[in-house]
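The complex appears here without one of its protein chains, the remainder shown in place.
Each chain carries a letter (A and B) given by its place in the written order, and its residues are counted from 1.
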Amino acid sequence: MKKGKRRQAHIQTKHVIAQIAMLVVALILLAPILWMFSTSLKPNDQILTAAPNWMPHPISFEHFHKLFTQAEDFPVARWLFNSAFISTTVTLLALAFTSMAAYAFSRLHFKGRDVLFMAVIATMMIPSQITLIPSFLIVQKLGWFNSYQGLIVPGLAGAFGVFLLRQFFLGIPVELEEAAFMDGAGPAVIYWRVVLPLAKPALAALAIFTFIGAWNDFVWPLIITNDISMRTLPVGIMIFQGRYVTEYGATMATAAVCSVPTIIAFLIFQKRITEGIAMTGIKG
Amino acid sequence: MNKSQWRTAAMFLMPYGVVFGIFVLLPVLYGFYISLHKWHILAPKPEFIGLRNYKLVLSDDLFRIAFARTAFYVAMVVPLGNALSLLLAVGLNQNYRGTTFYKVAFYLPVVMSVSVIAILWRWLYSAEFGIINHYLSQIASLGHQIAPAISPAALKPQWLNSPATAMPAIALMSIWWGAGGNMLIYFAGLKNVPRELLEAAEIDGAGPWRRFWTVSWPLLRPTTLFCLVMSVIASFQVFGQTYILTGGGPYYSTLTIILYMYQQGFGLYQLGYAAAVGYLLFGTLLICTLIQFKLLAVKQ
Partner (left out) sequence: MNRRGVLILFAAALAFTLCGCAQKKISRANSVIQLEFWNGFSGPDGTTMERIVREFNAKHPNIRVRMQIIPWGTYYDKATLGLAFGGAPDVFVVHADRLPEYADRLVLYDMGELIETGGLDESDFMPRPWNAGAWNGKHYAIPLDCHPIGLYYNTELFKKVGIVDEAGRAKPPTNLEEFLDAAHKLTIDTNGDGRPDQWGYVFTWFRTNYYTYLSQFGGDLLTSDGRESALNSDAAKRSLNLMREIIYQRHVAPGPEGQDAWIGFLTGKVGMALEGIYMLSSLEGQKNLKFAGAPCPVFGDKPGAWANSHMLVMPAKIDPAKRDAAWLFIKYLSDNSLAWAKGGQVPVRKSILNSSEFSSLSVQYEFSKQLPYINYMPSSISLNQALPFFDAAVEAVLCNMKSADDALSEADRRIDEVMNRQ
């Protein structure tokens, strides 16, 4: 009995130490991001100080103010709309397309299925820089240069989503679908009524991956648009990130503006993400 | 083979298949076609030269340097990054109070774009004004008080400006950036370890350490394989970090394969040569992935 108590206390101490360690690790991982926000809120004369000052005092919005007023002709609101619209559309369409493909790869039987699937997966190993110029030429041939289609459609072709969802669908018990089949449901109905509702967590995870990826994309939106009104927010904002700019306050304000939307998107979806991945049961 | 199912499959595959065909398959094939040509981007048309680009790349000592530097980066990022991800996942799996906070804190770097993290870390790595060197110098002066032999200015790495530290600095940044992604996957893997097995091991007197290595770790093997394969692929393709922070310098110390390819393709507009570099990397990754599957895959 006594021994058990001591052991209990021992375990307690261990847990306390582990929790402290975790807190420290979490703070270290968060520190760069906090430092970014802190620097962006400081007036210039507080930035290059000898001892780092984590709390700006006084808080100054001058860098943000400059960022948005320096560009009087620049349609920041339009860029924000473009980014939100493009990322949302890419996310929704990619979920639809990849989930359908993943359903075919995991549930339907047809000749050459596995070979086709492996070919799709293998394209993940091809550096995207190789396909940049060919894709550019194709978009131009289609007459999609400088258009929303050109910004959206190529973003729907990623193989990661197919891989992720296929793994997830494989983990869903077939019995559920067999019951629906007995009731006379065809594959389309099963996909829509049975598989998709069960896959909600995985779809949420893929949604956030896709949204973040589309929001943060830089090279493609830059080369495929010419009109200033067709720019996305990261591309438009990065214009102020000049080569010779050594003003860290302004730079960090730029960085903060670019990351706040994805941080918000993540906070909204974060609960569903872990559920999503926890249920994929990824198998090698 | 059921004919109607083939048709259904075609229907399900069509939307993705069309996009994939036009924006992945076609560019990939076209890229390979370009790699067989000598083509300056402003030249009217490509000139067919067969496999000559591949021969040139393989005999280019700068390509070999880029390959070695990338391998160095992969050798740092893949093991250390996965170890950190696994550690974070194990921590998260303890279900301590504040799990949501930890989840957010661990994952938040992943949501930021490479341009943002690059300019952020340039500020952190600044040798004179950066916060990292500030805390290092505090550690050094603490050391100086204990042992006067230690110079208070001893701990002041030049990070991105020195060939010795530039690549490790970029690796450190990338580990920070990417750890959260794999953490979630390891976390999911740990969640799938049946509780009964862990409880049975506890009754047999196994401590947490032994429980992890004898029960969880073997069951995590598919997850580990997935994470390793994905991170090897991703880190061999490292580009944005070196492009923005160092441009490959100082003295080629951070020249990575994709950066080299990009410089050839866009800096010098030798499109065929650049495509050949890309396809050699693709071949390497294919072999790497197959080896990993051979070594780690479990027969199910």
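Worth a mention:
The working rule: a contact is a pair of C-beta atoms (placed from the backbone, for glycine too) under 8 Å apart; a residue touches a chain by one contact, two chains touch by 3 or more.
Please read all numbers here as calculations on a predicted model, not as lab measurements.
Considering the intact complex, the chain excluded from display touches A, B.
Touching the missing chain, out of B:M11, B:A71 or B:A127, is residue B:A127. Set against the missing chain, the residues B:L56, B:A71 or B:L136 yield one that touches it, B:L56. Summary of contacts with the chain left out: across A:F37, A:F64, A:F85 or A:F160, the touching residue is A:F85. Against the chain not shown here, chain B presents residues 40-43, 56, 60, 62, 122, 126-129, 151-153, 158, 160-163, 248-252, 263, 266-270, 273.
Residues 45, 48, 70, 73, 85, 88-89, 92-93, 96, 133, 136-137, 140, 145-149, 152, 192, 196, 219, 222-223, 226, 228, 238-247 of chain A touch the missing chain (whole complex, contact as defined above).
As a convention for this text, only the chains that are shown with their structure count from here on.
As a whole-number value, the distance joining the C-alpha centres of chain A and chain B reads 16 Å.
Listed in rising order, the residues of chain A touching chain B in the complex are 15, 18-19, 21-22, 25-27, 29-30, 32-33, 35-36, 39, 48, 51-52, 96-98, 100-101, 103-104, 108-111, 113, 120, 122-127, 129-131, 133-135, 137-138, 153-154, 156-157, 159, 162, 186-188, 191, 212, 215-216, 218, 234, 238, 241, 248, 251-252, 254-255, 258-259, 262-263, 265-267, 270-271, 273-274, 277-284. Within the complex formed with chain A, the chain B residues making contact are 1-2, 5-6, 8-9, 11-13, 15-17, 19-20, 22-28, 30-31, 34, 41, 88, 91, 94, 96-97, 100-116, 119-121, 123-124, 129, 131, 134, 176, 179, 184-185, 187-189, 191-192, 221-223, 225-226, 233, 237, 239, 258, 261-262, 265, 271, 274-275, 278-279, 281-282, 285-286, 289, 293, 296-298, 300.
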